[in-house]
Every structure is written in C-alpha cells, then in structure tokens.
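A short write-up of the structure that comes next.
All protein chains but one are shown at their positions in the complex.
For reference, chains read A, B and C in written order, and residue numbers begin at 1 within each chain.
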Amino acid sequence: MITMTGMETMIPSGGWFSTRFRVRFAETDAAGIVHNSVYLVWFEEGRSELSRQLGMPYSALEEAGVELLLTRSEVRYLKAVRYDEEVEIRTRAAVLKSRAMTFEYQAVRVADGVLAATGTTEHLAVSKINGRPVRIPEPFFSSWKRAADAAAR
Amino acid sequence: MITMTGMETMIPSGGWFSTRFRVRFAETDAAGIVHNSVYLVWFEEGRSELSRQLGMPYSALEEAGVELLLTRSEVRYLKAVRYDEEVEIRTRAAVLKSRAMTFEYQAVRVADGVLAATGTTEHLAVSKINGRPVRIPEPFFSSWKRAADAAAR
Amino acid sequence: MITMTGMETMIPSGGWFSTRFRVRFAETDAAGIVHNSVYLVWFEEGRSELSRQLGMPYSALEEAGVELLLTRSEVRYLKAVRYDEEVEIRTRAAVLKSRAMTFEYQAVRVADGVLAATGTTEHLAVSKINGRPVRIPEPFFSSWKRAADAAAR
Partner (left out) sequence: MITMTGMETMIPSGGWFSTRFRVRFAETDAAGIVHNSVYLVWFEEGRSELSRQLGMPYSALEEAGVELLLTRSEVRYLKAVRYDEEVEIRTRAAVLKSRAMTFEYQAVRVADGVLAATGTTEHLAVSKINGRPVRIPEPFFSSWKRAADAAAR
C-alpha cells in the first residue's frame, strides 16, 4: 500500500529538484577531473531524489511491479569538476507520457555557480514480470505529472 | 618522437575496430544487469583500442601536449547484458575535423550477436597547457583520417 | 599558507568523525547489495571528512608536497546494505607515527543502527617529488595527533 504523501509535496520553482554532495576521490580520473561516466551516476541520484522528495521512492514503483527502463542517455560536458568540490544536481521531469518519461539534469559547481554539465535520460515503463511496456501506475503518474507540469511552465 | 607505425595498419572493414571482454560482477547493479554508466567506460576502452590498433596510443597524444576533451556522450540501451557474458565493443571514427572528432560505438553480446547498445562521443582537441582548442597533430590526424574514411565508405 | 583552523576543532567523543549519505543504485551489484569494493570508496570519504572537519583538507596536504600513500586496506563485511538505505561512515585516526598513520572505520546502517562493515587503512607519508617517505608536516601532524589521542582514550 503506497501512502500518497506525494500529492501535497511542494514542487520547486521550474520543476527543478535539487541534491548536493562533494566529489569523491574515486570519482576522479588521471586527467585530474571527474570521469565522464560519473555524471550518469549523479543523474540517477538526481532522479532518485526527485522521486524521494515527491514521496514516491523508486523502490515503491518496483514494489508495484513496474520498472523504469533506461532507453537513452545524453550528457553534455561543459566544465570540469574536481575532487572535494561541492556539486548540485538539479533534476526535472521534462516529458511524461502514459508509458514513458524523460528527465533533464544540470550539474552545477556550487562554489562558483558554473554549469558543469547537462543531461537527459529517457525511460520506458515495463512490467517486472514479462518486460513488456505498461502504463506508469498511480499514484506515480499523477505525482510526476505535477512535477512535469511545473517544469513546462 | 612518435613512430608512425600507424600508417601501415590494416583498417577493419567498415572502419569498425573491435575489442572483447567479459562482464565483471562489479559492473552489474541490483536490477541484475550491467549498470548504465558502464557503457561509457566500455566505449572509452573501445576508442583506446582503436588508437592502439592504429599504432597511435592515446598516451602518445598526451605526450604531444594535446588532450581529446569529451564534450558530449550519448548511449542508446537496447538489450540488457549480464554478469559473465562476453561483450564485443566495436568502435569507429565517424567524423574527423581539424580540431574535433566523433566516435561511434556498438556493444554486441557475443553469445547471440545481439546489439545491446549503441553510442556516440564527441571530442575537442585542446592544448594541455592552456585548455584552448588546437589542431589534432600529425601523425594522429592522418591516422584517424584513414579510419574515418573507411567508416564513411 | 595553511590557516590553522584545525587547532580549535572539537574532536567528537571516541575520536569518531562521522559522515552520512544514501546508497546509490550504481553502488549495488547483481546480488542486490552494495558491492564489496564500494566500502573502500566510502572509507576514503570518511577520512576526507575527518580531515575536513579538522580544518585540514587533504588537498592542503598535497599543496604541502606530501601524499598519504595507501599501503594496506582491510574490510570486514558484517551485514549487507541496500539501495537507498542511509549509511553513516565513522572514521578515526587509530595510530599516528611521524611518517605513517592508520585509520579505522565503521559503516553503520542508520535505520536500525546495525554495524554493516568495519575497516582499516594504513598510510605512509611520501614526498610528491621523489616518492620517498617523509615526516607528516605541521600543522597536519598536530591536528591528527589530537584526533588520535581522542581515539586512544
């Protein structure tokens, strides 16, 4: 039973949900900067946080028998980020369809406000039983709809 | 001094250079499949291998004072890959300009020949000293040109 | 010039410095739990945080021309940790010699207070110029000494 705590959640302005953390040493590479693959890990945490703040943790979706399959990712690398720097990941639900959705991301270097990277991920809702596309179940759909509407404004 | 061993290298048909390895357990996630960020690590190994097979290891480019900055990555996830499965990464130089280049990738599940993912990365040649865009130096440019010509055929 | 903000820092009881975060999806493996290698990444963040809280960020040590080389690591895995769970990493300076030090760690599952893992890392101070062992420079030595004394009490 999923408690619909999400329905009353405040949606941040522009639909951007935010989470912050420091760059780990293990996330850097021999070029002295954050490795390019790490942004996909951060963006994943961004959408985890969005769902958590909406009161709809991703684990609850899984319990409802539905998985959000990643079908496409894109990252644009603008500025390097280094060890120990604080990073803000901003995430929004850019597009929401009955069976699919798109998230958008910004990675911001907190100290100087510089936009380090942007990204997009596309997802398809599938049944955990047979892997076939399914409708995004309630209350997830309505909750993400509110977030997507705020993003579109 | 860079020995131009690359000039005599056979370019594989279609310009696709290939490398194979088994999926590591650490590369999987709790969904039981290879984590989405790992494909960027594999594609990076794909372009390392392309350069190595051309006799132009990436380290030699760095010694020439030039870095190939990653500016954009894109991955399309088609089929899941699991622990212990053998994967072939196919890489080609899709576009080559004086200061920039694009690589294309295919990740193939060796056992059944299924295409698991495709991808693209875009790069900009910059000076290691001041980070400004520079021409891709010889003999790298000519070598990648041969690879890109084979890819365009 | 290193500001000695560290000299006035409160040392937590037992010398245990603490940092918290949620388990990332990318940190899990196909067994559904956090991959064994991830604890070393977390412990590294633990000692980063210890130094940060002492006002002695690790980057400042590097600027002083000294590196703390990792020479040995040990992890004891007690209980599994899963995606989205909150983890507290507790770190203390267990042993401090003129050229070497040992950190001890505990990874605690915040929800139920269960000890998930313990660990130890041993380090040797070396010159960044020639890699030879050197004395841990001031004010780092005195700062870590206070932390190690609190741990020994």
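As a convention for this text, contacts are C-beta pairs under 8 Å (C-beta built on N, C-alpha and C of every residue); 3 or more make two chains touch, one makes a residue touch a chain.
Everything quoted here is computed from the prediction, not taken from an experiment.
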Which of A:His35, A:Arg52, A:Arg109 or A:Arg146 contacts the chain that the document leaves out: A:His35
Chain not shown: contacting residue from B:Glu44, B:Glu74 or B:Glu122: B:Glu44
Footprint left on subunit B by the chain that the document does not show: 21-22, 24-26, 40-41, 44-45, 48, 52, 57-59, 83-84
Subunit C, residues in touch with the chain not shown (by the definition above): 31, 36-38, 40-41, 44, 67, 69-77
Subunit A, residues in touch with the chain not shown (by the definition above): 25-26, 28-30, 32-33, 35, 37, 82-83
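Just so we're on the same page, only the chains that are shown with their structure count from here on.
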Chain with minimal offset from the mean of all protein Cα atoms: A
Interchain centroid distance [CA atoms averaged], subunit A/subunit C, Å: 29
Centre-to-centre distance between subunit C and subunit B (centres being mean Cα positions), rounded to whole Å: 36
Shared-contact residues (touching 2 or more other chains) in subunit C: 25-26, 83
